[in-house]
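Missing here: one protein chain of the complex. Every other protein chain is in place.
Should a chain be cited, it is by its letter among A and B, assigned in written order, with residues numbered from 1 in that chain.
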Amino acid sequence: MVPTRREFLIIAGLSTIGVACPPLARIISAKTGTPSARNISPVAPVIAPALTAKRWGMAVDVRKCPDGCRDCIDACHLTHNVPDFGNPKDEIKWIWQERFEDVFPAENHPYIREALKKRPLLVLCNHCDNPPCVRVCPTGATFKRADGIVMMDYHRCIGCKICLAACPYGARSINFRNPRPFIRQLNPDFPTRSKGVIEKCNFCEERLSRGMLPACVMACPEKALVFGDVENPRSIVRQLLDRKFSIRRRAELGTKPQVYYIL
Amino acid sequence: MLEKALTGSRRYGIWMAILLTLFGMGVFFYLRQLDYGLGITGMSRDVSWGLYIAQFTFLVGIAASAVMLVLPYYLHDYKAFGKITVLGEFLAIAAVIMCMTFIFVNLGQPARVLYVFLYPSLTSVLFWDMVVLSVYLLLNIVSGWTVLSSDKKGIPPPAWVKPLIYLSIPWAISIHTMTAFIYAGMPGRSFWLTAIMAPRFLAAAFASGPALLILFCLVLKRFGGFDAGKEAIQAMAKIVAYALVTSIFFVLVELWTVFYGQIPEHMEHYRFLFAGLEGYDTIANWMSVSIVCALAALVLLIVPRTRKKEPVLAVACVAVFLSLWIEKGLGLLVTGFVPSPLGHITRYTPTGPEVAIAIGVWALGFLIITVLYKVFIAVRKAD
Partner (left out) sequence: MKLHDHGKILAGIVVFLIAATIPFWYGRGKAVSPPDLRLDTPVIQQLQDKRCVEATPFMRSNHMKLLNTWRDSVVREGNRSYRATDGKVYHASLTGTCLECHSNKGQFCDRCHDYAGSKPACWNCHLIPEEVR
């Protein structure tokens, strides 16, 4: 018997709902944005013991940065296959230098000492404790780990760029083009990214998992970058913060950034 | 009923051919964007949203404006709007589809767009915006189509349509509020971080949407033989007038807070919007046009003598639409990014391919609206 148009539409609608039910059930029962790897059982790693922390943080001792030095930037961008597109529009940077008046506009005033006015300050992702970028990401492609690192899942990112808009620090970049041809020297130990996804500093989580400190920290000739567990009072970063006064960028926004500047 | 859109006058055929050509051009350039990457547009690391999201933001307002016809008729029995609520719902359909398309063409990895529904992040306003937009689209398709086909059969619409239409009233408010929340929830962008963002969006929506509807009604009278009625058109014009006044007032109160409060970062954005910064004054120039259009339209709409003359009313509606398209489009968008969080001024100019893709999406919207209105006219003519 030939169904009437009404009957056909009702059957089609119910079938669509029936097909949609399993994914809906999975969505409703899944944890927000984080799928579970059901088949993996935690076991002792085969590689060098990973560095772990309750909460990773970094202190930037600005006084120690030599003029014209870019060792940390070069090390980071080399280690992570960060491309150089050669123009500021498409630029990708994970760590770079800005002037004091731009990094700390609220603390700036006309009588700041000259040395500080002229000194380039390092800026990078602050791996905030209350990150607005994580809050706005529609797919959970950027998420906060238990140890505080704000991660990027390049496989999940749809390239909507809302995280670039939400970041109060301008720490994120998007691949406006295919980056492969623009990587001067490929590091085989780290993947590249594809066009259309967002990237930023990842506190070298892949190095931490192999028992190594971040590339920028290791590259600095003056040990101006101090990295460690800010929740461990005996870590070197906490010891430094105990000795010296430190400030954070735009802390009044409540993002709880974990990069501390000693000026 | 869709078959009614397949036949028409020569003029109709030429109009559709033009729209299809523009749409095809948009598709061509979108394929180039897929190949090259988003770098083919003028977007940059600092100004990371541009023409596409500006159009999306403006068009969500147009989509929401259907409520300005539905609410008076269904909640308050304002009979004059009875004939044209379907026109509002059809406009909402075309506008929402344009919104979703603009979001799609803005994505760096569009093949993954369904991840928004497969891996939802419940704290993300963008996720909720997609949900409410999709539901709103369905609400309007179902209610608009059902009411029109009941009209065609000469019977009253079925009872189950009423609750859906009632639902679409708060839902229309919600879609534009959600979109406003995308902007108004970013702590780092002080230009957008204001509670009045949602009211501003709604006021602009209720001015620009009915203005567009008035223009469509005038077109339908001239070319389609459908007369919405003087009372309906004048009522819509008054709605536009009041909404425009409200929208202008909301901008003025923002200016007060910013310039009397004297917080430097907040002032910088508004200086850029109205005067330009460091020689970059493109947006400011566009805003001058927006202001002139808004004030001219306001006068024409408030004075009854000019409002009642339909050619003048048409000019006023075009002026309102243009003014708010500028202000709630690139005006709102680029200003949020200039200066950047690190105080840099980065210029944004949409590139040729970007404009072509945007025009292609507008053409798609006009194609949908033409088809739907053609069906509407055919059904009404048969009465």
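In this section, a contact is a pair of C-beta atoms (placed from the backbone, for glycine too) under 8 Å apart; a residue touches a chain by one contact, two chains touch by 3 or more.
Predicted model only: the values in this text are computed from it and were never measured.
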Q. The chain left out here touches which displayed chains?
A. A
Q.
Using the touch definition from the top, which of A:Ser194, A:Asn232 or A:Ser246 touches the missing chain?
A. A:Ser194
Q.
One chain is left out of this view; which of A:Lys54, A:Arg113, A:Arg145 or A:Arg184 touches it in the full complex?
A. A:Arg145
Q) Which one touches the absent chain: A:Ser209, A:Asn232 or A:Ser246? A) A:Ser209
Q.
What does the interface between chain A and the hidden chain look like in terms of residue numbers?
A. 34-35, 37, 39-47, 143, 145, 147, 151, 153-155, 178, 186, 188-194, 205, 209
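In this text, only the chains that are shown with their structure count from here on.
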Q | Rounded Å distance between chain A and chain B, as computed from the means of their C-alpha atoms | A | 35
Q | Residue ranges of chain A touching chain B (in the complex, touch as defined) | A | 23, 27, 32-33, 35, 85, 88-92, 98, 101-103, 105, 123, 132, 134-141, 156-162, 164-170, 173-178, 194-198, 250, 253-255
Q. For chain B, which residues are in contact with chain A within the complex?
A. 36-39, 42-46, 48-49, 103, 106-110, 112-113, 115-127, 130, 182, 185-189, 264-265, 336-337, 340-344, 346
